[in-house]
Structures are given as structure tokens and as C-alpha cells.
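All protein chains but one are shown in place.
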Amino acid sequence: MSKTTGRKTYTRANKPLVWFPFAGGGLVAALMLPVMIFVTGIAVPLGLIDAEALSYDRVYAFAANPLGKIILFGVLVLPLWHAAHRFRMTIQDLGARTSGSRSVVAALCYGFGMVFTLLCLAALLSFW
Amino acid sequence: MDVIETDIAIVGAGGAGLRAAIAAAEADPSLSVTLLSKVYPMRSHTVAAEGGAAGVAKAEDSLDHHFNDTVSGGDWLCDQDAVDFFVAQAPKELIRTEHWGCPWSRTPDGKVAVRPFGGMKIERTWYAADKTGFHLLHTLFQTSMKYPSVKRLDEVYTTDLLIEDGRIAGVLAHEIRSGKPMVILARSVIICTGGAGRVFPFTTNGAIKTGDGMAMAFRAGVPLKDMEFVQYHPTGLPGTGILISEAARGEGGILVNKDGYRYLQDYGMGPPDPWPRKKAMELGPRDRLSQAFWQEQQKGRCIDSKWGDVMHLDLRHLGEAKIAERLPFIRDLALSYVGVDVVNAPIPVRPVVHYTMGGIHTDITAGTPVPGLYAAGECACVSINGANRLGSNSLTELLVFGAVAGRNAAAHARGVPMPSHTNALAQADGHRKRVVALLERSKGTESVVGLRTALNDTMETGCGIYRTEDSLRATVETLAVLKTRFANVAIDDKSGVYNTDLTGAIELGNMIEIGETMALSALQRTESRGSHQRLDHPARDDAAFLKHSMAHRVEGEAPRVEYRDVVITRSQPAERVYGGEAK
Amino acid sequence: MSRKPYEPTLPNTWWLEKPFYIRYMLREMTSFFVGAYVAILIVGLWQLSQGPDAWGSFLGVLSHPLSVIFHVLAFVFATFHTVTWFALTPRTTPIMRGDHFVPPGPIIGAQYVIWAAASIVVLAAVLW
Partner (left out) sequence: MSDTTTFTLEVLRYNPESDDVPHAESFSVPYQEDWVVLDALNWVKDNVDGSLTFRWSCHMAVCGSCGMMVNNEPVLSCKAFLRDYLKDGKGTITVGALKNFPVEKDLVIVMDSFMEKLEAVKPWIIRTTEKPVEEGTFIQLPKQLKRFKHHTSCINCLLCYAACPQVGLNPGFIGPAALALAHRYNLDSRDQGKDLRKDVTASEYGVWECTFVSACSEVCPKDVEPAGAIQEQKIESSIDWALDHLIPGRKAR
């Protein structure tokens, strides 16, 4: 027997604010991160690629260039927010069910994203 | 007992019930409509219809053609005023479902496509691939949700009609999940509970099609019309009885016997053209095709399979692309249930009980002899199907007469007062005792399954595709015994919550009453017409039987069968001609 | 004689029940490595802004064996992210051509081509 009482009222959420960076970051991460991890975390440290590739002068020149700054910001901050959002949902999957615990998880994950976004901005804006 | 007051109560929320609810809500939004169903609406058996819904669509077609096909298909037992009304309303009703979002299959230019169907002179069957009933039901169900005046009572099982001073007063029901009895007082009641195929053991019908509405109307004094006419669909899957749509033949599928021979040409249906010729061979009417199977079986020309005698329905020549577009469900069903990919192998099929042409006696207004009581869909007999329904007329029928019932029930409701509580409650108490007795009887001597099996067996052996005086007499006698045995039936489940044992027992009681009207009406019709074939009376007898049988209930006795003239307006009875002879 | 529906709760270990769910959880856990990796790089960017010595010590940390182990893991997870992300694209953005949907194969294949091109560009830029 169907009830016709107690229906929810629904209003549009502002979730796209986090979903957009999640989706965009997911795409950027998919295309860029494996090769970047390989270069910065594996190949250069193990000497598979000459350390000169990541020398201060080279990297500084790239990061000082306005176009380089834009690329770095996109490649770093979008995956950052992708990770923040997805990790938040993962913690919910693993058991954060009450609205209280969900708020805490959201604050921590998006807080992490915010802190590192600001750090990234500060670094990029500190030299030209 | 809970009492709910409503202007219009609709029992059954399949295609007809939903269409009626929408029509009533549109006719007068101030009227309250209560839609009761023993299942959730989308479980209703309309969902299983596959092939399509007939309505004149092409320029070269006409209402007259649709009329003539229907009347001759029904072996002139149709009321022609009703058929005229039906064919005229059909296209309008189908267009409405298109506006409501039904995903009808399309031609390349975006118009609704139509396919050929058995007994139809011109392509006029609208289809949504091969799941037309499913799409129609869900479209109607979802559309019904937008009308605030329609309140649903899902999984509420109606057991009886309440009558006051000869007019309808409401229904007695119980909520299945709580067992709570409830009286729904109503100014108008519409019965849309579907057919009673489950009276037979081997049927395309779902478990829910137990003739509840027919039985409750019958008990309330409404005659059941033309109950001897039970349609066998020529192509069901052996074993399960799953329907293989006539659309499979409409698209060009052929039927062959063990010699690979298209045997229908031996039964006046030829010539065996390699392409689908309308009203010929595999596109003949269902009664003729099912009877041809039986005849071949007598001659030992069926294919021997692990499920017994079958014929082969061959679709291979249609090719995979066409099958995928037009018959995807058929392919899925054959693969799942008989392990056959129709692209590579023929499907084993046999005739199986499919549709009850007879039902609650209604007129062209969908009204019954009880003022305020209406019926539509398979449970009703209006009658447009006569002695044999043409495939794809029933989906359209539930739209046309569902809508008529809804509108007329609304008009009636506006003109009469709400029935009195005292009277209705007293009556409901009386009926309720029958239900309570089933629950409280601690140890009966009879089981539901035992009686149901006995009912199924006797209907199959005595009241099948071909009937004789002896077989019918035996069945009638057996049914009389079953009726008395039913008084001792006991059930295992005594609980109030979701007691399917209880509903099963009530359904059984209903089916025994329905079976008795079928067998008795068949016994007394000493002629052969449409789906009713008597080996001892092989000819049609218009002098004596161009009449509807009307089975009336007599307390404590077998039903009394009377007759009523068929309405003939412009088509005089003639020979039914199919195959190359058909014009 | 009255209703008393049993209300089940989903255990927090639901994702261990089936390989399908475990695979999903592994996919979601890629976010940890994505987030950690870009956070490390952002820290590196900050070090870069602090001058050659700071950058040098950052590179030193990257060469630590623990760091290499982390990056190998991160590479595996990031690649898993890439594969799963590409596999889902035909379902998130179905494409119609004429009367039919484009089958998943070409859509997924096209992404691998783009991925390979992007990786080659990055490697070329690094090595050049």
C-alpha cells in the first residue's frame, strides 16, 4: 500500500562545485600522472634519466614561465581536488555514515585540497 | 474495519485499470479515484503482452477493414455496435499513449510503424519492439502518477463487491502486508482484474491471473458472458508456456512439422507463399492455428521433443539484424528457456491457453447490469472478441474500454450519493467471514495445491482445444465435487502479515467458480464456433447459437446458462475465409 | 498479527563480499596515491621557490628508497586509475553516429592514443 504522505522536498545541490574538479582532475590524472610519477619518482631518482632533467635551472625556467605556471597549476590542482573528493567518498564507503562524521570527513578532505591549493598558488606566484 | 470513502474505486491496476483511472481523473479532477491492486501496478499481466496493439494507421487501411477482420475473426459472435465503436476509438487511444511517451517503434521518417498480425487484412498493429504490453503498462502507470486525484492502494486484495439496493456500494478488501480488512465505499466501481488463464495448467498467463474480478462480479449477481471461449495461442514455449509473440510470424516466421512441411496449407490456410501473406498461413487467426496443431498431432506429424509434441517456429531466414530490432525479447526468451538461438535454430512451440474471450457482461458503455459497476479489459466481455480474439486487439481494447469505463464511472459518481456505512459494513462483515474461516480452520482435509491440480487437470482434459459432450460432462461433474471439497480446504500459514497462502486459497475458490461457468457454457453450446470446437458438433449453428451465453450464479447449484442475441448491424454471418481465398 | 519489518544495515565490510566490489574499492583507493603524489609535488614546487638548496634537498628526499617504493606503488595505482577511467568513458559520454551508438572499443582506443601521445610529449620535454 503506497503512502502519499511524508514526501521529501528536493532542492538542487551545489555539488558541481566539487564534482567539476573531480571529473576534470580525474581526466588530467588519467592522462598525465603515470608518466609524471615515472619521471619524478622513479626514473630520475634511480638514474634511469639523467638528473639534469630535473635540475634547478631547468625546472625553475619552466615554472617561471607564465605558460608553465598555468600547466603546473592545472596538472597539480585538478588531480588534487579529484583525489580530495574521491577519498572523501571512499571514507564514506568504509563507514562514515552519520551526518556528523560525514561533515568531519568532508572538512578534512576538502581542507587538505584547500591547503595544498593555496601552497601551490603561493609557490607559483612567488617567483617570475 | 477500516473504512475509506472514494468516488470511484478501480479494482486492478493493469492496462485497463490505469487507463480508467487516468480517464476518470481527467473527466473530473475533483473526484477521488482509488486504485486497488493485489500487486504493484507494474507487475500486472499487461506487462507480458508482446506483439502490439491494433489501430488503423495507414492510408490504404480503413475502419471498415478493421471492423470486418474483427467480426469475421470472432466468427460473428461480436457485438457489432461495440466493434464499430472500438475500431473508431482505437487510433485516438493509441495516439494518446504516444503523447504520454510510449516508445512505439518508428519508420525511418519518424512515424509510428505498424506490423502485420494474424487475421488482419492490412498492417495496423502498432508495436514497441516485441515488448508492447510492457511499454504500454509502464507508460500508463508512470503517467497515472501525475494525477493527484488518483490514490493507489498497492498490494491490497479485493475479495468481494458490496451491493446496496441493487446498485454498487463499494468493495471489501484486505491489505496483504498487514492482513488488515478494509471497506472501500464507492459511488462507482470498475473491475479491471484481467483474465482467468490460470484455470488451465498450461498457460501464458502469470500467477496472478485467477479471474478474481469475474468471480466477485459473478457472486454479486452479474452474469458471465461467453465463458466457453478460451483462446489457445498457437506458439507457446513447451514446458513453461512462455508466450512467443505472434509478431514472430507477423515479421515472417514460419511453422513447420516434423517433415519440415508448412502444414497450415492443409487446413485451408494456403498457399504457402515464401513471404507473409496477410490472413493466410502463419498469419491466420489463432483458433485455426491451434486447431491445426491438434489435427497434426492426431496424425502423428508433430516433432517429438523432451517436452512432448511440438512444432517448429522458424525465424532463421529473417536474419540477425531484423531479429535484433523487431524481436529481441523473443530471442532472449528462447535462448533462456529452451536454449535456442532463433538466429541459428527453430523454436519448439505448442498451443497454450492465452486469453479468456468471455467475462463480466458489459455493454458498450462498459457498464454491467448493476448500476455503478463497470468492467474493462480481459475480465470484461463487451463483446468485441466474439468466439476468437484477433491478436493485438486486446491491448487496444483495454485502452478504449478502460477509458470509457473511467469516464462513465465518473459521470455516474457525480450523480449518486455515497452509500451508507451501516449497510455496507454489515455486508462486508458477512463476506469477511469467508476469509476468516480460511484462516481459522485449523485442520481441513483438502489442500490448495491438491484442489488446484485437480481443477487444472479436469479443465485441460475436458475443456481444451477440442471438446465433446462426454468430456465436458465429466468436467462439469468434477467441478461440482471440487466446489464441495473446497469448503474443507485448509492452509498452512495463519499469520496476518503477507499471507500468500490465504490469497492463494481465495484465488482457488474463484477459479473453481470460473472453471464451472466455462465448462457448463461449453457443454450447452452444441456447435463449433471460433475457439469453441465440439468434435460431436463440428458445424457452426447460427440458427440456435448466434447468441451469447450468459452464466448466472445459483446459490448451492451449478450456474444457469441463458442466451442473449448478438448485436448484428451491418455484417451478416458468413463463412470465415482465410488463405488464398480471402479477399 | 501485525507488521514488523526487519531493517537490515549494510556492514562496513560490504566491499569485501565480492571481487567486483573489491576492484571498485581499489579503484577508489587510487585517490590516496593521486592526492599524496600531487601534494608531494606541490611541496617540491614550494621548495623550488625557496632556492636551489631547498630544491636539492627535495630531490634528495625523492631519491630515498622509501620514496621510490611509494612512487612505484603510486605509478601502479595511477595507471589503474587511467585504465578504469578510460573504460568508463563510453558510458559517461555515449556518442551517437547516425542511428547507432558508437561501440565502446573505438572510444576507449582513442583515449589510449591520446594517453600515449601525452606521455611521449612529457618524456620528450624532459629528455630534450
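Here are some notes:
All chains are identified by letter, namely A, B and C, in their written order; residue positions are counted from 1 within each chain.
Keep this in mind: contacts are C-beta pairs under 8 Å (C-beta built on N, C-alpha and C of every residue); 3 or more make two chains touch, one makes a residue touch a chain.
Predicted model, so just to flag it, every value in this text is computed and none were measured.
Across the entire complex, contacts from the unshown chain go to A, B, C. Contact with the omitted chain, checked across B:Ile10, B:Ile122 or B:Ile242, is made by B:Ile242.
Checked against the hidden chain, the listed residues B:Asp109, B:Asp165 or B:Glu575 yield one contact partner: B:Asp109. One chain of the complex is left out; on chain A, the residues touching it are 2-3, 7-8, 10-17, 19-20, 23, 86, 89, 92-93, 97. Residues touching the missing chain, restricted to chain B, are 39-40, 42-45, 47-48, 92, 95-96, 98-101, 103-106, 108-112, 131, 134-135, 138, 142-143, 145-146, 154, 177, 206-208, 239-240, 242-243, 329, 332-333, 336-337, 447-449, 491-493, 495-501, 504 (touch as defined at the top). Where chain C meets the missing chain, the touching residues are 1-10, 14-15, 17-18, 20-21, 24, 28, 88, 91-94, 96, 98-101.
Operating definition for what follows: only the chains that are shown with their structure count from here on.
Between chain A and chain C, the centres computed from C-alpha atoms are 11 Å apart. With each centre defined as the average position of its C-alpha atoms, the distance from chain A to chain B rounds to 61 Å. Rounded to a whole number, the gap between the C-alpha centres of chain B and chain C is 56 angstrom. Within chain B, the positions touching two or more other chains are listed as 177. Residue positions of chain A in touch with at least two other chains are not found.
Across the complex, chain C meets chain B through its residues 1-4. Contact residues on chain B toward chain C in their complex (touch as defined above): 177-179, 495-497.
Those residues of chain C that touch chain A in the complex are listed here as 12, 15, 25, 28-32, 34-39, 41-46, 48-49, 52, 55-56, 59, 62-63, 67-68, 70-72, 74-75, 78-79, 81-82, 85-86, 111, 114-115, 118-119, 122-123, 126-127.
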